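Every protein chain except one is present and positioned as in the full complex.
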Amino acid sequence: MSDGFDHIAEGLAGVARGFHARGWLLGTSGNLSAVIQRQPLQIAMSASGIDKGELRAEQILSIDENARATGGGKPSDESLLHIRIVKERGAGAVLHTHSIWNTILSDTYAGAGGIRIEGYEMLKGLQGVRTHEHAEWLPIVENSQDMPALAEMIGETLKKHKDAHGFLLRRHGLYSWGENLAQAKRHIEIFEFLLETIGRTLRIREQ
Amino acid sequence: MSDGFDHIAEGLAGVARGFHARGWLLGTSGNLSAVIQRQPLQIAMSASGIDKGELRAEQILSIDENARATGGGKPSDESLLHIRIVKERGAGAVLHTHSIWNTILSDTYAGAGGIRIEGYEMLKGLQGVRTHEHAEWLPIVENSQDMPALAEMIGETLKKHKDAHGFLLRRHGLYSWGENLAQAKRHIEIFEFLLETIGRTLRIREQ
Amino acid sequence: MSDGFDHIAEGLAGVARGFHARGWLLGTSGNLSAVIQRQPLQIAMSASGIDKGELRAEQILSIDENARATGGGKPSDESLLHIRIVKERGAGAVLHTHSIWNTILSDTYAGAGGIRIEGYEMLKGLQGVRTHEHAEWLPIVENSQDMPALAEMIGETLKKHKDAHGFLLRRHGLYSWGENLAQAKRHIEIFEFLLETIGRTLRIREQ
Partner (left out) sequence: MSDGFDHIAEGLAGVARGFHARGWLLGTSGNLSAVIQRQPLQIAMSASGIDKGELRAEQILSIDENARATGGGKPSDESLLHIRIVKERGAGAVLHTHSIWNTILSDTYAGAGGIRIEGYEMLKGLQGVRTHEHAEWLPIVENSQDMPALAEMIGETLKKHKDAHGFLLRRHGLYSWGENLAQAKRHIEIFEFLLETIGRTLRIREQ
């Protein structure tokens, strides 16, 4: 593979190990991707069923726009979702975590269809946000094992909420993205922080 | 010892240090094993009373099917439970953790005899599970210091709940297993994640 | 840059990586500074928008008393706040963290204008405090994106509460400082500990 691929694969593996240490990718859950080239589309992506705490760059696959691995290995079932986000948002990297708090809140707020996050300084970590007075809508999409259908639903959600920096799959996890891997990592850290803050605040307020 | 043993012992020690860092094996608690050969049965197992945060491969014992250490060292009292699980499930590795959340939930749900876990994407990390709609029954067995009796009770529980991927000992801890060490580690991470998620959700819901 | 600068920059980068590991500087949030010289004022400070988990000494800027970077790089918007604290308190180092608990409590207690912390042995870690019977007032300042105005408000708060070892910005984060970096780090650790203790106690008490 090219030098570019190797560099990106090292970056993805490093982010994976760090997120696993925080408990956001336990049990081989979650997946990570970054765009290698756009014409034709080539994406570096973590393979299916790998322990993210021990992910090495060699375990990163190269997939095409139909989610086929061009150099062997078994792509994650959720590759289709990554590809859809890359196309819909022009993202350079897409990250998907399973944390305790994103799992809980994706269920608590499912009835509302999303979580309105407002008034936190941390929101300024989301690309283009200049003030804590920003209101971010984090949509929640019902979970499904039918990946083409789920990709379709996510495509619609992204079109409907053009300013959203991420979304939750119900009782499943968080997706966020960025122009590059560093920005996507920043967005995941921001959302995980805000979701934990909201979850812990709920319990103080509602008592 | 054989190369195979050394390799497996390194693997067990690595998992032990990682789980200790997460607080799942504090105070020398918990134990880890993996099958070396089946005829006659030979199992690599963490010795009794060792700090899991500093476990080295040399501290892994080799025990036979009667839980006798074949090369010196004091086997854990719970070796009998590991052997029973290996025989009953054909497991290649058995892991036992003491976490805050598995301890709490093993008591909270003791009256129900187990915890029904359903509707979480993370369930797909359990071997053979294909959808989040799966309902996993995690049986809870009353704790005891009579190891032969406890092994018997666990044998019965495993026969009764043939699809279970683990069980809890009340106010004691979690047991899970897998075809090999990587799968057993994955199962423990999945259950620990789900138990913490359920425990934290309880507090939001019941308020 | 001078040897002194390099040494201080290494120190700031080390504290940043440690705090990021604890989740106190996620998503490029927070910032760190230390005084290089006072006449004219020269301050070493983390640049804007850098991942604190990977902060290297080379990414530390040198800024003057008008928050201009003397050697290139983009200073954080909050440099003005650091400079104000250095001048008002004669601090040798200023640290600013965004933790889950400081964010939550800065909102819970906003109506009271601050948090009275009293009766904890940990208070003795604050410079000059000799007994757990000490009552520390941790003021809460309303958040703002108008940095000169916010610096003004902080200046007034520091004048009004001459014994305060830190303050909170509402739904934003914690500022603390010290005669040197080690003392400032100690103060942050003390406040973060006490805020988490108070936050978790609230939930037991108010049930």
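Observations on the structure shown:
Here the chain labels run A, B and C in written order, and each chain numbers its own residues starting at 1.
Everything that follows uses one rule, which is that a residue touches a chain if its C-beta (ideal position, glycine included) is under 8 Å from a C-beta of that chain, and two chains touch if they have at least 3 such contacts.
Predicted, not measured: the structure shown is a model, and the values here were computed from it.
Considering the whole complex, the hidden chain is in touch with B, C. Although one chain is not drawn, its touching partners on chain B can still be listed: residues 23, 26-29, 51, 53, 98, 100-101, 103-104, 107-108, 143, 145, 169, 171-173, 199, 202-203, 206-207.
Residues 18, 22, 119-122, 125, 130-133, 182, 185-187, 189-190, 192-193, 196-197, 200-201, 203-204, 207 are the ones on chain C that touch the missing chain.
Rule of thumb we're sticking to: only the chains that are shown with their structure count from here on.
Taken pairwise by the contact criterion, the protein chains link up end to end in a single open path, with no chain closing the loop.
Of all chains shown, the one whose average CA position lies nearest the global CA mean is A.
Fitting chain A to chain C on C-alpha positions gives a rotation angle of 90 degrees, to the nearest 5. For the pair chain A and chain C, the distance between C-alpha centroids works out to 31 Å. Inter-chain spacing, taken between the CA centroids of chain B and chain C, is 43 Å. Of all residues in chain C, none touches 2 or more other chains.
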